[in-house]
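Here it is, the structure, as structure tokens.
Excluded from the complex is one protein chain; the other protein chains are retained at their positions.
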């Protein structure tokens, strides 16, 4: 079986309130992203604020998006949780609605040892009704999925890939060296700033938050890297870095990235920019800075 | 209103399986702890593995414990969550069952800024049906509740205390200096190794995991410190440190503490030692080491 | 042999420029501190900015201070270095000038493993002409001296004590439990906010930076704790915490503590407040804040 390749946007979750979905915004966002030519969708990741949402809302969101996508692209669903039973239950809901895979970072309250991670992921993959992608996210879950741990887990028939959001390229190169030759195990990079070089070096794609706003830009980057067009990769990289350094750096928040994406989507008329607690959306002055950053990027993308 | 003072054991959650409560064990454990003379009970904290449990089981546990306690001591319930709505919902359940307060660490997937923590806790305390205790737990939630943040939050009429599990005594001394004089704001220390000195210096009590096993030992320590009996404090400290260095250091796990407590309670015949994922209980050789540590301590406590 | 007990101020190094000692200020500071009744002096620690100084100046400082002290109190010298040969060379100079012991944190560029620390400290202690105190300073050197490592090293005949500046009281209580009964191994606490409670619990003394400014205050605290006078300990603790929360918190620097101490000593007319690179001294507005903090404390100490 060959792996899913390309750009898989980690969808934001459009909200009207802390427990109220922006349903119209969700529909518009799905259409906006799919029109950009992306290869799949990933719901309820970090960018999707999954952990800040009630299960009720998460279930509603999976249902709504899957219905709207209606099979046009594969859908992956984040099931990261501190409670293994809740992960499994959400995966069953995802499967019932047509998702093709699930994604799970490590449990993030306790910090498990590597041996405990192996036992945890094995038990999880055994119980899941859908194939599992590992998700390395040390800044949020406090532990790395060490290469030796990934190597063991990659032998499990129901574990079929990994997304790395560490930005530590030594780590990702080690995974590509160890597992990159396998046609049945996918390696995706999280930070969009790295998609160009990772695909050049052999990665299968990018799970890039900026693709909520500019899906075709990241698809173009993926294509340029796939055909080894370095000049084009560098041109596109300048735009992606412009987004990175202007959209994601407003305010002194660890949350600047997420606030920037939601604010820009609101300015683009796609969906509400409400953020669930503990985050709050950008206000006047910050919103103006995003507006200017948006205009500057749109003038380059056309 | 004067604050709750004394030893408030953070109860472990007796389990038979990942989503199955050990109901008989829970009843025995409640009786064991209350017979030790403790001043209150705290459910669903870190020691209670709350994050690893389904909400269903958490709700069942609150109900069962509150019914068994039946008003003999006040009950506090941990509502730490990444989703504010789930925290509120659990607090309502706690109130309905007779709990008198709730305890919340910071949301632990995203790492909020201090300003975001102020907004988050304010919104939470506004919505809660019970008074709130803050819970400083930086090793697990990645952020400190800075003294200046606590000072702001302590003005909220529904925020009435703080438990510190950082083991950073500069931090705790700063809180005691800033807030220690207030009769309506409680300061508790988490690590039992520090209860003696903290109470000597003016803290209101200890939320100490070892009190699951030896409740009267920690109550004695509290009493000795309250009456400024340094010689007795030092004697008791030696036993508490013996527990700390023998029960909580088996294996190379961050989870050694939790595994040690549950293993000892199983050896004492009180409840099952099943641990929810991502942790697994001690096996043969480790269990033998706990058995010996237990015998050594019991011979001293008699 | 019984250990050195009491308050051992970690002297700041009075400077006129980056490689120029304030010799008159040094003489005044030595007299000021000794007049406060301290039990020993510690030169070239973190508070002494040792790492920021040329060896030439460090040697000059040791010579000047030892001559001025002239045997009135024991002198300890910090030899912390990344190069073991330079540590040994400085220790020889210290001995030649009459120092009675040396103090060494772990090498702080590379982060050695616990096994490497054991080998390093063993080689160092073997080669030193004076007894060695270990110095646990994880915030600056990146590694902890684990209790099991300290236990091994404490068997070395030339290693006679440890100063802990971690502020992690679980760690220090573990050391006191493991090594506190030994009459020939001293345990000192670094952060002055903790001297009261540590001495109550059995520590041998405090190496407290505030004793540069108010030596008798910390000596009083030591004495009160030694005689188990809790009421007096709490009174003194309020003044010490007032110093901690007003002198050491000006500006958003990791260096606020050091800048505050030097600024206050300059305001007291004792010595220059020049700081060696990479730090710079407080300017106008910050200096005014220290002036007010100083007046407030002086009015209480009289």
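In this document, chain identifiers A, B and C correspond to the written order of the chains, with residue numbering beginning at 1 in each.
What we mean here is this: a contact is a pair of C-beta atoms (placed from the backbone, for glycine too) under 8 Å apart; a residue touches a chain by one contact, two chains touch by 3 or more.
It should be emphasised that the depicted structure is a prediction, and the values quoted were computed from it without experimental measurement.
Student: For the full complex, can you list every visible chain touched by the one that's not shown?
Tutor: Among the chains that are shown, those touched by the missing chain are A, C.
Student: Just name the one of A:116, A:193 or A:273 that touches the chain not displayed here.
Tutor: A:193
Student: For the chain not shown, which residue from C:31, C:86 or C:286 touches it across the whole complex?
Tutor: C:86
Student: Specify the residue from the set C:95, C:140, C:156 or C:234 that touches the hidden chain.
Tutor: Of these options, the touching residue for the absent chain is C:140.
Student: For the chain that's not shown, point to the residue among A:34, A:123 or A:167 touching it.
Tutor: Hidden-chain contact among the options goes to A:167.
Student: For chain C, which residues reach the chain that was dropped from this view?
Tutor: Those residues of chain C that touch the unshown chain are 18-19, 46, 51-55, 82-86, 106-113, 116-117, 119-120, 123-124, 140-142, 252-255, 276-280.
Student: Given the full complex, what residues of chain A touch the hidden partner chain?
Tutor: 167-171, 173-174, 176-178, 191, 193-194, 196-198, 200-202, 228, 230, 233-234, 237-238, 241-242, 244-245
By our rule, only the chains that are shown with their structure count from here on.
Student: Count the smallest number of chain-to-chain hops linking chain A with chain C, moving only between touching chains.
Tutor: Each step joins two touching chains, and the minimum needed here is 2.
Student: Please tell me the distance, in whole Å, between the geometric centres of chain A and chain C computed from their C-alpha atoms.
Tutor: 49
Student: What is the distance, in whole Å, between the centres of chain A and chain B, each centre taken as the mean of its C-alpha atoms?
Tutor: Their C-alpha centroids are separated by 35 Å.
Student: Among the residues of chain C, which are close enough to touch at least two other chains?
Tutor: none
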